[in-house]
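Every protein chain except one is present and positioned as in the full complex.
Right, subunit A next:
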Amino acid sequence: MKKKFLQKWYISFSILIGLGYGLIYACADGGDWGIFYQSNYTPETFVDNTYSPLFLSSDIFYNEDPINNNETVFNDEIVSDWTKYLGSTMPAKDISFFLLDSSSTDVSKIHTYYTSKKANPFSIKWSKKINLEETKTKAFLEFLYLAQQVEKASVANYGSWVYDNYERPSVNNEKFLALLENKYNATTDTFLKNRYWFQTMKAYFYSNYRTKALTFFKKTENQVPKNNLYYRALAYTAGIQYKQKNFALSNYIYSIVFAQCKPMQMIAAHNFHPQNETDWQASLAMAKNNEEKAALWGIQGYYVDEEKAIENIYALNPKSEYIDYLLSRIVNSAELKIDNSFKDKSLTGYRKMCKDSISKSAVALVQKIADENKTHKPYMWNMASGYMQSLACNYNKAETYFDLAEKTMPKTDLSIKQLRLLRFINYLSSLDKIGAAEEKKLLPDLNWLYFELPQKEDNIFRYQNAVNWSKMYIATLFSVNNNTIMNEIFNRNGNYYDDASSLEAMKTFLSKPNKTEFETLATKIYSVTLDDIYEYQAVLATYNNKIDDAISYLQKTEKAKNTLFYGNPFNGKIQDCHDCDHLAKQKRKYSYLDFVTLIKEMQTKVKNNEDAFANNILLGNAFYNITYYGNARIFYQGNILQKNEFSNYDDSSDKRLYQLMIDCSKATQYYQAAFNTATDDEQRAKAQYMLAKCQRNDFYSNKYEDVSNTWYLDEEKVNFIAWDGFKNLKNKYAHTAFYNDVIRECGYFKTYVSHKN
């Protein structure tokens, strides 16, 4: 059975993956935004803009959708052609309406008027605007009537719940096809004749008589001008050849369309599709001259192997413009392979990675072509060669190519910026250490990169990658010098402020007067301010219950001390709901400084045994609210303790924050003190419930602390745990009004109470 089966291969098209498993992994790299932000080389600098869809992209085309493009690419040209032809006989907006808008009813009714000679509402309406009897106008509308019949077959109608709509109607009316061909034969006006010719081709293509399109094309192709209509028709023949499995011929024809009709380049590249090596070789053999061969390599290079394509095209015609866009793809793909994470934090490691990543054959090819100076844009090759040498760590050699590029390149805004950026990257890449001289040399470019360029709206020039890369590189240079402050400034490290001496060193640096120019730039790019550091110290002091310190640090801040809490941080409710607390009406808003100052006052009162229960409860609430469970999470979300509570807490600084966030021990301490100083059962009940909240939080925090991935947890039921606080509330304070409040508001407690055990 198996052997027998294997004799005949038939590969049928099927939905790739069935039963709902639909993944397209090939495009999962984040789209062109990804490439834009990982690149230092802007293809638009020298490559003709018409090639932009073919620039390297993680999508099929760069910033283009082939399907949408296919439907609209010729709209402007069609309107322009007809506007020229019709001249003053019809206003431009009406021409545009008839050609591009929903005009089929109007066109059809005007056609009825022409054939019946009887006026109808549509002919009357249009007669008021245009002269329907004018020869060219009449010819236009009659042409349009036929073209719209063909269009019914060429435009898909998907997305309907009527099954018949999915079968695209073909132009199967032989009389209609004959009528069109006759129109072509009979028309003498060259403009109209050319368009009837195209419509005849199109109609045959969408009919059940597709091969007639081939016959008709062969018979007439020498009589029509080689304009875009010709190449559109030629593309129809390529489609028919593909359908007939004449892949080599189909691909050869698409390469001609690719070469001769720029608006169709993307469509041709999309449809060019050799099935195997033999097809490809057969297509090459069909090429009649070097120009056609170059076009085949030009289209093939987009799909597959840019280097090989460039080699072949260059040998055929070094002045070909196909190699421009292919070069941009080589450079872009080379730089994408560079890992900019500096993961081993050493320059040696980084350089080794660069050398290992770059294709030596690509570097050599680009250098060879640059050296031979035979292309039509030698500066493009010199600049690219400079960048490739730079990526290969040959920095001096790179500079010589940049010099050559500068001499001959057209001085456009983009080319000047591009050269400056690549030279900057090359210079910085060449540094093994950084001192005053290097800092001075880097300063103008860093100011340009970090501050000037982002001011300008520019979505073409790719400089953002250099911003991040240069910071990482400079940080690594400073780490070579053991300059931990500058290292931190250029590459923030989550643990830097864990160390008290580092923290103080940074404070000293940031408050230092008379900074050098480089230090001033560094301070400007650093996202942490002196204010942030004092705020961080104040927050830590608060968590550690060192309130005097907290007050003192906050008083040194300008902004943080006045930051307001969203809700009242002294509130303690039966249910934790920070959103509700934020929305609740507040007579008074509390700033960070108010908060710690009030804590201080309350602590003094407790110490003096003044209204001890109330103050202890309020203190418990205050420390409770600055945990993850309370209404004042904002307190730990400062710029240094900035990681939000949903991160993975992988590094130690995050773990430290995590411990701070979930720690209810201070709150517990004050709630216990409240219980101890309570004067009646209502107060005791309340204190017990507040203690239970802390016990609950600890239970859940501990239970899931070691779970690395909650998705792997088994489904489990709610843990109706009897916290000590619950037990006490149930056993000793069931007679209190507070107990009834809890029963009303807390379903968890109510379930626990109603539990028979």
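The rule is simple: a contact is a pair of C-beta atoms (placed from the backbone, for glycine too) under 8 Å apart; a residue touches a chain by one contact, two chains touch by 3 or more; residues count from 1.
The working rule: contacts and distances are computed from a predicted model.
Peer 1: Missing chain, UniProt name, options "Simple sugar transport system ATP-binding protein", "Cytochrome c-type biogenesis protein CcmE", "Lipoprotein" or "Sigma-70 family RNA polymerase sigma factor": which is it?
Peer 2: "Lipoprotein"
Peer 1: For a quick check of understanding: of A:Pro274, A:Pro378, A:Pro569 or A:Gly638, which residue touches the chain that isn't displayed?
Peer 2: In the complete complex, the chain left out is touched by residue A:Pro274.
Peer 1: Which is it among A:Lys308, A:Lys507 or A:Lys605 that touches the chain not included here?
Peer 2: A:Lys308
Peer 1: Kindly state which of the options A:Ser160, A:Gln455 or A:Thr679 is in contact with the chain not pictured.
Peer 2: Considering all chains, including the one not shown, the answer is A:Ser160.
Peer 1: Counting contacts across the full complex, list the positions on subunit A that touch the omitted chain.
Peer 2: 1-2, 5-6, 8-21, 23, 25-26, 28-29, 158-164, 166-167, 273-277, 279-280, 303-305, 308, 337, 715
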